[in-house]
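Reviewing the structure listed below.
Removed from the display is one protein chain of the complex; every other protein chain stays in position.
On to subunit A.
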Amino acid sequence: MANRIMPRTDAVIVGFGWTGAIMAKELTEAGLNVVALERGAFRDTYPDGAYPKTLDELTHLQRFKLFQNLAVSSFTFRHGVADQAVPYRQIGAFKPGDGVGGAGLHWSGQHWRVRPEELALRTRYIERYGKAFIPDGMTIQDHGVTYEELEPHFDFAEKVFGTSGQAYRVKGQVVGDGNPFEADRSDHYPLPPQKTPYSAALFMKAAKEVGFHPFLQPSANASEAYTNPYGCQMGPCTFCGFCSGYACYNYSKASPNVNILPALRQLSNFELRTNCNVLRVTLDAAKRRATGVTYVTPKGEVVEQPADLVIVSTFAYNNARLFMLSGIGQQYDPRTGEGTVGKNFTYQTMATIRTFFDVGKNTNPFIGSGGNAVALDDFNGDHYDHGSLGFVGGAPVWCNQAGTKPISGIPVPDGVPAWGKSWKKAVKDSYVNTVSFDVHGTNMAYRDCYLDLDPDYKDQYGQALLRFTFDWKANDIKMSRYITSRALDLAKAMGPKSIQVVQKNFGDHFDTRPYQTTHLAGGTIMGLDRKTSVLNRYLQSWDVHNVFALGSGAFPQGLGYNPTGMVAALAYWAAKAIRNDYLKDPRPLIDA
């Protein structure tokens, strides 16, 4: 029972990262009184990103200053439905965020749209390759929204983020040497592309030599001073090399804190409460309507916040956990295929190629900007024929000189011991003489990869941890290995002294120890049918119509690109539906 009941508000937002901030801005513009609840601390450029203290690798990347403290809450993992799950006790494969800005404060800034065919992936593959092409147990689905519908929101998000990049095609006209596989755009990027560091320039030259189509990747790191549509200002990025894991000291990397919060803080109809951990969405007796949320403060006080509209905008999988803890919708069961909440948990399939050069190459990898890269889309999406390749999915390939730091980042060639004299010599010779690039692939959804509540392990508030049941499948490893083998041609064209390939082997199990990526998705997926999705195409709960859930939890499968651009566009898309339609007549926007 609650210790305290707050005055009713029009809308309550759970989680203040990118999507929570976007929705707060949209709903306050619509005249609503908005209360945002963030489980973590207040954070801003000062003091969290203040120079020089922020440029401290140990504090940020090894001791996880801006990340979720696992002692408070964590997750459990197992590889199969019959296995015993155990806790994720130390941060490894992915780095969950918390605090104001969420993962949007300490992301890199790789700002992509989406490949249009990925939005209707199932339909596309069935039409082009036949139903039998989709392997047994693969549960890919369509998003239920088209690129054309999302395009204005991709465009606006780029303007809010101050994204730097080179367009290829605007309103049907080719306008420059951007990504030739990119879908049509309504406008240019708001800022020109950033400068190109040496690694990425070497990658571009070699990619052209082997016949690929490299381009300057869009980055939410400002190439010039910029003021966004909300009046928030950014300064030009100085390539300090401390993006991912850090708050930007320079107001150069887009974040909810820099690009949206300054506009919200001036409003009388907006309130941000920090250190408020939401325990559940409260529902009416019929479980058809949310009445608000219940949260706990650091003092242990349980507070009820009544609201007419509940926006669930926690990180990725946490939306599914909150639905489960609240009793919204039906838990997915992999044995029967019944239920939807927790279904289609996905990740991304990473591979890395490293090329080592003689001493004197001086690629200077400490120079870096998080989203800055040269990329190629030759193997992403489905613009090439998958028929003879025999896998579903694809991967962009990019050389992202984002800033390599010495504790976490110095690769050494294969065969070098992990310690001693020869390790030290290899580190000394390799650090400024290496070029690394990534194959950042899709991860398809499978019947037995899903989320539910762990029966044994609890968080600091006594609530069940989220349990991940997940493992790699042959389809995704096949995809990743094929594209990595093609990217190897590019590596050879660079003429290095040696090459190292880090990729998955068939039969490899998901390993929670080495960092891979924090691009997790699914669990509260969107779709066109309430029997197979948690949210409708407007990100509205099929079961409780005044609950909308934002973020990558809505993706039916793992995309090739990084998720943030898609997540932001979907938030604006949902906001438009709420503002233009739902508020006038609160109801299910799609008849079930």
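As a working rule, a contact is a pair of C-beta atoms (placed from the backbone, for glycine too) under 8 Å apart; a residue touches a chain by one contact, two chains touch by 3 or more; residues count from 1.
To be clear about the criterion, contacts and distances are computed from a predicted model.
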| item | value |
| --- | --- |
| Among "Transmembrane protein", "Gluconate 2-dehydrogenase", "Antibiotic ABC transporter ATP-binding protein" or "Tryptophan-rich sensory protein", the UniProt name of the subunit that does not appear here | "Gluconate 2-dehydrogenase" |
| Hidden partner chain, touching residue among A:186, A:362, A:485 or A:580 | A:362 |
| Of A:31, A:47, A:92 or A:495, the residue in touch with the unshown chain | A:92 |
| Interface with the undisplayed chain - residues on subunit A | 51-53, 55-58, 62-64, 69-71, 74, 77-79, 84, 86-92, 195-198, 201, 236-242, 249-250, 360-364, 366-367, 405-407, 410, 418-421, 423-425, 427-428, 431-432, 456-458, 509-513 |
